[in-house]
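Every protein chain but one is kept in place in this view of the complex.
When the chains are written out, they are named A and B in that same order, and each has its own residue count from 1.
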Amino acid sequence: MRRPLPPRRRGPTVDSVYRVVLASAAAVVFVIVALIVVEVAHGSMPSIRALGFGFLIQTQWDPVADHYGALPYLYGTLVSSILALILAVPLGLGSAVFLAELAKGKVAATVSFVMELLAAIPSIVYGIWGFFVLAPFLRTVLEPWLIANFGYLPLFRGTPFGIGMLNAGIVLAIMIVPTIVSISREVLLAIPRSLREGSLALGATRAEAIGITLDAAKPGILGSIVLALGRALGETMAVTMVIGNTNRISASLLDPSATMASVIANEFTEATGALYLSALIQIALVLFAVTIVVNALARGLVWLTTGGRRDIAAAA
Amino acid sequence: MKATRILAAALIAAALTGCTGGGKAPSVGLTGAGATFPYPIYSKWFEMYHESTGVQINYQSIGSGGGIQQLKAGTVDFGASDAPLNDEKLAEMPHPVLHIPTVAGAVVLAYNLPELTQPLQLTPQALAGIFMGTVKTWNDPAIQAANPGVVLPATAVLAVHRSDGSGTSNIFTTYLSAVSPDWKTKVGANTSVAWPAGVGAKGNEGVTGQVKQTPGSIGYVELAYAKQNSLATAKLQNSSGAFIEPSLASTTAAIRASAQALAADVRAPTVDAAGPDAYPIAALTFILVYEDQKDAAKGKEIANFLHWAIHQGQDEVEALQYARLPAEIVTVDEASIAKLTSGGKPLAAR
Partner (left out) sequence: MTPAAEAMTPPAWVDRTPRAVQLWRAALNKIVLGACILAAGLVVLPLVLIVGYLVANGLAGLNLAFFTHMPKPVGEPGGGMANAIVGTLLVVGVAAAMALPLGISAGVYLAEYGRGRFATLVRYTTDVLSGVPSIVVGVVAYGLVVVPMGRFSGFAGSVALTILMLPPIIRATEEMVRLVPQSYRQAALALGAPRWKTTQQIVLPAARAGIVTASMLAVARAAGETAPLLFTALGNRFWSLRMDQPIATLPVFIYDYAKAPYTDWNRQAWTGALVLVLLVTLISLALRLTVRRVRDR
């Protein structure tokens, strides 16, 4: 004789409690992001009230006179990141194509492995490599060569310090290449094989077939580039060690500079004066806002190409 | 999973028991932060003091600006700064602050010119020109004039300044403002200024490191850093016209010349001191503490340490190229230390 089912429990069941507990853990991310926003916004209030956001276009950062202009740091951040992209995108895309289309088995595995390793190296290690290894090379070999051969361009004028915008751009490029490679590769692999095969069947060369695949993968690849940009914008330690920490805007890549992240890292603990500290937090606010927007844009683009497949987006 | 847990537990146990550390168990721990200028001697002092009394004093050299700020925020027990707080800044601190000079040092111009066989000589004007960016090459007439007969290279001068809020910068820019009206109007003196030229490095350590790595560079650092790293130091022309080499003797001479002014107010500037043997850029460095200590036990330890520093500690300073405090200053310090109280009750020193 079948036992009758137990009467339906009213009120909280173990199941519902379990679900609520898990949901609360999930809700913690809201709390954290809210705390970040509140903390950063609240901390910038004195500076916003005193200087407004016009401080983004002022050039004098003068803690003595209590006058703060963040344009040099914005400039440094943008230029170093764009320089990094210019160097990293061709290499990254080429490698992604190589991995997705051209390489077989062991070779693909090795290059992939190398990308993983590069991505896992901590930023401080890039920093000391840039400072002790790349800087002397730039100072003694590359920068004098650039000055000698391209010195007529404002980009390559100045004294070869070894550290500066160029060094930061190169180090950043190495740091963001793995991002571009891994996402672009996944994106390319997500494009249906039929597109390539169809092109080849119609007599296209391999390069042309690759070109067609790239066109189809455009949003995703663009997304990987934008995501790499997001990483470069927020990068702190490696840049702080090699960029020269000077708050001047200069057209030359050989000159030292500073980024939003590096000025916060350098001056935060010593910001005497409420306005000084607040100005630094305002920079953090701007950095936060910019990286949020850039990352959101990137993820949107990647999502478009991969059709919302989270496992590919997770490679980001 | 189990294996990882056991491994983790073993690691923690090993960490807690197994390592050779400073022998004694810490009684009271103090945290201080600030100037990189005296860091070499402070770090020696704290190690010695720990060996003899067991008190751990953890000092982080984040720059004078950092020391002042963290003292203000209340996150450290004492701050260290080469830049004394002027009356305005003093008023901004939440409670009254005592300035306790601990050692005297010299801000020297360390340079990297391997081709020179004898020390570089610099006039104040040439120096100001280098850091203003008007003197761009080493064989500029301004520098050449002070170095007759020396072959100076035609390479670029790479000036290195501090990127952080620095008491050393304060001393240096105070000096430049005193000797160069141009500098005074265009740049001024403070812990952090808008440097017209050169590259920035963090801390005395950073500037030393940068100069060491970069041929053709010149930077201002505390004497101990230049000496410890075998960097050449420039002879600077003082107010009497003589080119003085930075040394223990010339630093002491400079401080002695300002002794009277210092006895009145320890924050008096000591740069460009009078006297034929005085080095032009010598200065005291200070430990900053609140007059009224929240924590009586910590306050007592601070008082004890400060007393040790201005007496027994002074025996160590000359080995590291810092100048001993003149007797007049020691007396002033003793009076300041006696002012330390906690909740109104004075903290008697040892």
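The working rule: contacts are C-beta pairs under 8 Å (C-beta built on N, C-alpha and C of every residue); 3 or more make two chains touch, one makes a residue touch a chain.
Everything numeric here is computed off the predicted structure, so don't read it as measured data.
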item	value
Sole contact to the chain not displayed, among A:146, A:264 or A:301	A:264
Options A:84, A:99 or A:301, residue touching the unrepresented chain	A:99
Hidden partner chain, touching residue among A:90, A:154 or A:192	A:90
Contact set of chain A toward the excluded chain (per top definition)	13-15, 18-19, 21-23, 25-30, 32-33, 35-36, 39-40, 42-43, 90-95, 97-99, 101-103, 111, 113-118, 120-129, 131-133, 174, 177, 181, 205-208, 210-212, 214-215, 218, 230, 233-237, 241, 261, 264-265, 268-269, 280-281, 284, 287-288, 291-292, 294-296, 299, 310-311, 314
Missing-chain contacts mapped onto chain B	1, 8, 11-12, 15-16, 18-22, 26, 29, 31, 33, 39-40, 43-44, 46-47, 50, 56, 58-60, 73-76, 201-203, 205-206, 208-209, 212, 224-225, 228-229, 320
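Assume only the chains that are shown with their structure count from here on.
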item	value
Between chain B and chain A, distance of the C-alpha-averaged centres to the nearest whole Å	37
Chain A residues touching chain B - in the complex, by the definition given at the top	60-64, 135-136, 139, 159, 161-164, 244-247, 256, 258, 266-267, 269-273, 277
Of chain B, residues touching chain A in the complex	33, 62-70, 72, 89, 92, 156, 158, 163-165, 188, 190-195, 198-202, 210, 213-214
